[in-house]
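Notes for the one structure printed next.
Only one protein chain is missing from this complex, and each of the others stays in its spot.
Chain naming follows the written order as A, B and C, and within any one chain the residues start at number 1.
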Amino acid sequence: MSFNTFGKLFRFTTWGESHGPAIGCVVDGCPPNIPLSENDIMIDMNRRRPGKSKFTSQRKESDQVKILSGVFMGKTTGTPISMIIYNEDAKSRDYETIKNKFRPGHADYTYFLKYGIRDYRGGGRQSARETASRVAAGAVARVVLKNLIGKNFKIVGAVTQLGLLGCNKNSWNEKEIRKNSFFCPDKKSVKLWEKYLIAVRKAGSSCGAIIELRASGVPAGLGAPIYAKLDSDIANALMSINAVKGVNIGAGMSAAFLSGEENSDEIKGISGKAKFKSNNAGGILGGISSGQEIIASFAVKPTSSILNSRDTINKKGKNTKISVKGRHDPCVGIRAVPIGEAMLSCVILDHYLLK
Amino acid sequence: MSFNTFGKLFRFTTWGESHGPAIGCVVDGCPPNIPLSENDIMIDMNRRRPGKSKFTSQRKESDQVKILSGVFMGKTTGTPISMIIYNEDAKSRDYETIKNKFRPGHADYTYFLKYGIRDYRGGGRQSARETASRVAAGAVARVVLKNLIGKNFKIVGAVTQLGLLGCNKNSWNEKEIRKNSFFCPDKKSVKLWEKYLIAVRKAGSSCGAIIELRASGVPAGLGAPIYAKLDSDIANALMSINAVKGVNIGAGMSAAFLSGEENSDEIKGISGKAKFKSNNAGGILGGISSGQEIIASFAVKPTSSILNSRDTINKKGKNTKISVKGRHDPCVGIRAVPIGEAMLSCVILDHYLLK
Amino acid sequence: MSFNTFGKLFRFTTWGESHGPAIGCVVDGCPPNIPLSENDIMIDMNRRRPGKSKFTSQRKESDQVKILSGVFMGKTTGTPISMIIYNEDAKSRDYETIKNKFRPGHADYTYFLKYGIRDYRGGGRQSARETASRVAAGAVARVVLKNLIGKNFKIVGAVTQLGLLGCNKNSWNEKEIRKNSFFCPDKKSVKLWEKYLIAVRKAGSSCGAIIELRASGVPAGLGAPIYAKLDSDIANALMSINAVKGVNIGAGMSAAFLSGEENSDEIKGISGKAKFKSNNAGGILGGISSGQEIIASFAVKPTSSILNSRDTINKKGKNTKISVKGRHDPCVGIRAVPIGEAMLSCVILDHYLLK
Partner (left out) sequence: MSFNTFGKLFRFTTWGESHGPAIGCVVDGCPPNIPLSENDIMIDMNRRRPGKSKFTSQRKESDQVKILSGVFMGKTTGTPISMIIYNEDAKSRDYETIKNKFRPGHADYTYFLKYGIRDYRGGGRQSARETASRVAAGAVARVVLKNLIGKNFKIVGAVTQLGLLGCNKNSWNEKEIRKNSFFCPDKKSVKLWEKYLIAVRKAGSSCGAIIELRASGVPAGLGAPIYAKLDSDIANALMSINAVKGVNIGAGMSAAFLSGEENSDEIKGISGKAKFKSNNAGGILGGISSGQEIIASFAVKPTSSILNSRDTINKKGKNTKISVKGRHDPCVGIRAVPIGEAMLSCVILDHYLLK
């Protein structure tokens, strides 16, 4: 069976294959009377769009979103918002060579096992192209959250680790994130990352990345123990993004190495309001937001489509070799930044509506 | 709002507070005609039970599970299985001192913000005592999986990192895991861990842990793209366990540091069957099981209840100090092993039924 | 597969068999800080309880509800409310004779086909005993609704047709409903119904009933187009009650016989507020409550357990005869009144929380 819907009250359903006529999503549960336009959505779409720099896939897509329903005279009506994005640069001929082979690291093999049929063109449904629909849904969530919570609400993501190269998170600079091609928050790392990624690409290889998301202005009290915790829903959301293999909340995996004193964030009352001295919890205690900044990070594995030759088998189980030519991102993790922001926006809005 | 149900087709709902009369769960969607007894469930319950060794909470609970429905003449009937566990050693007087203070690192503050009321006795609903109900549900799932898949199916968990001390995962030994008090898979580390944990406890402190889960014999083809992936459901399940802050699938966060060649597991056809040369994917590609061993790990933060004094506020927002006396585990991560196994069992069975 | 949970945000899960040790339910999603006691719940339980009059089943059950969780110091905490009802008068020996035969009109045959196993004692899970758990959950919903909406909120049900005998709905009298053994709203019909039911029972037969539910004080705007309409959710809720075969909203099936002018309720503005001239809609337009009284009715088929001999087959497919001795209601529809009220209360609260 197949589940292509995400969310509880704010729900979106995505559809479409990499090389079909179009992809899209239906957003259901959006509150009414929120001003919303296609331009609002294009802000996020443009940040994920391929073909923007030499460091991402060279597929040329305008990724223009068309709203087909749910908005009347510039405002949401509370009915489903259907959005469509036409595929403009789907070159199906490129993929004929891999029609019968399973690309290592891709879902070719498991989709075939599960369904007995697969649209092999560009990865079909398993392609990261699906994430464009998520970004469109997330853009709606972001607009709604800004409208309901106010301008204090903000979600910002950045790449904090590009393959073997980290950056100085203390130099986190939001303007810088918007400027460079890597969503890098630390100006000093940009040049180095550029050289590194060029080298990776030239070597016909690829690299992974770690993305950190920060959401500020999130009200306290969001979340739902025991099995729809804010953090477990975030883990679910981020792990559902293509190629993600790990998710941390606050201190994350590192929490294992801390002592009880180091880890648990002490509280100070300042004019009757709680202020935490640290944020190892990542803004979530017992599955409920504390009012602190929500911090989540996730790791994206290196792009599996690489030029270098790899061992694999074909549909008949015979041994063969494969090298995947094409216009792939050397680091799919980079474009995961707006996707992560989108998923986090949707989870937060969902819990905001559940409150 | 509150969500206390987990799962899609195999669903369980837990209920109960740490110091109420009882806790329990209702398992719905269990296939019929599976032999099931209370003894089957006690095998897992006993592994999680407090008071077993000097390294865990000294609360004395027999954790005896009573099945109230859904089993007839020793077999499941397909109707809901209600299980109840009476609280026998709930000492409510111990908690009077913390009635009006928020323990740092605990959910006291956020529960109070969200609900405006909380059963403060022993942490009430937010207590890890709730996990006993999960283990009972997971034990049912494990019995069903063994029955449906056969003896090849196995889920084993172990602590691979105890605070600052790791162990040699190459010496992973299942018999050893069952023998020592730490679910440690490497015999050589046991003595050292023992000394370390005694020191941590004497210091009035606590430490975190990393748990690794391995599921073998899981059929290929389980999972459901795009938003009910096997891995995103596992992330959701493990992150929902109290005190968990990070979840990895296969290489996990480390995948960020690998090259495309290192990461993507090559395939060899051996008499027509796919054999993977490595398992960075943790047995899951595109959200679908590949037939390889499923490997997931998660980090548990150090126990937040510590003897050492910490800054906090009371319900009125006034500054105060707190030190939590009592019978707490110095490392709650240890008892998370059977809980993690239980959650993974439930996710795998759920997807097995969805197939 | 089996689904024993009802509701979206206000959810309850029931469990238990007719002749097991106990039955019960877990109510999840109940708002916090609502005063709630076992006595509150017993008000409704006592109305459904068997053995009260000579016109219902002679099974003697106190149906005492015990709350095991979710209530602290007399108030709900927002965590799951687990309730248990012990089976006190389960006489399993009575049912040995029907162990291998399928009772016509009962679910014996279909349960056996579906599950290949069934707890035949008293109908097991398929027994109307399950409805006691629904009434407990509905009683919680009713308390919450009164608390949130205020005293204007009221749900009253009555039997308006007992087998072949109707009553005068224009004489609808709530006090009368509470007085007689039939939930009959029209005093003049009571004597006649009594004679009729005695005759039916003496004949070893049974009869059906129609129950009408009226909910007043329900705010306008509840409901959710297109597939979680208030009316479709009510239809689902009422049709899920054992032995129900038809559900009407407002004019119901009779709407087919009206003209457009007769049917559509005209609106008058009285000091700016909408007043409807009639209520064929039953208080629901386009799946959303209009603020009018919500009116739903449902038909309960005659009790299938009758003394008179019937043709059936046994587990081996052989022809045989069956006559069901025991303590059955001559009209199960009578006790369906509090069950219908309970289900309607749950649906209305669910949509109130969804608003």
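What we mean here is this: a residue touches a chain if its C-beta (ideal position, glycine included) is under 8 Å from a C-beta of that chain, and two chains touch if they have at least 3 such contacts.
Since the model is a prediction, treat every value here as computed from it, not as a measurement.
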Per the touch definition above, residue among C:117, C:158 or C:281 touching the missing chain: C:281
Interface with the undisplayed chain - residues on chain C: 1-6, 14, 102-107, 109-111, 113-114, 125-126, 130, 161, 163-164, 200, 205-210, 220-221, 223-229, 231-240, 242, 245-269, 272-274, 277, 280-282, 284-291, 299-306, 308, 310-313, 316-319, 333, 354-355
Where the unshown chain meets chain A, residue by residue: 1-5, 9, 11, 13-17, 20-24, 26, 28-30, 32-33, 68-70, 72, 75, 77-82, 84, 114-119, 124-125, 353
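The definition used in the following text is that only the chains that are shown with their structure count from here on.
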Chain whose Cα centroid lies at the greatest distance from that of chain A: C
Chain A-chain B separation of Cα centroids, rounded to whole Å: 27
For chain A paired with chain C, centre-to-centre distance based on mean C-alpha positions, whole Å: 46
Euclidean distance of C-alpha centroids - chain B vs chain C, Å: 39
For chain B, residues contacting two or more additional chains: 1-5, 14, 114, 125
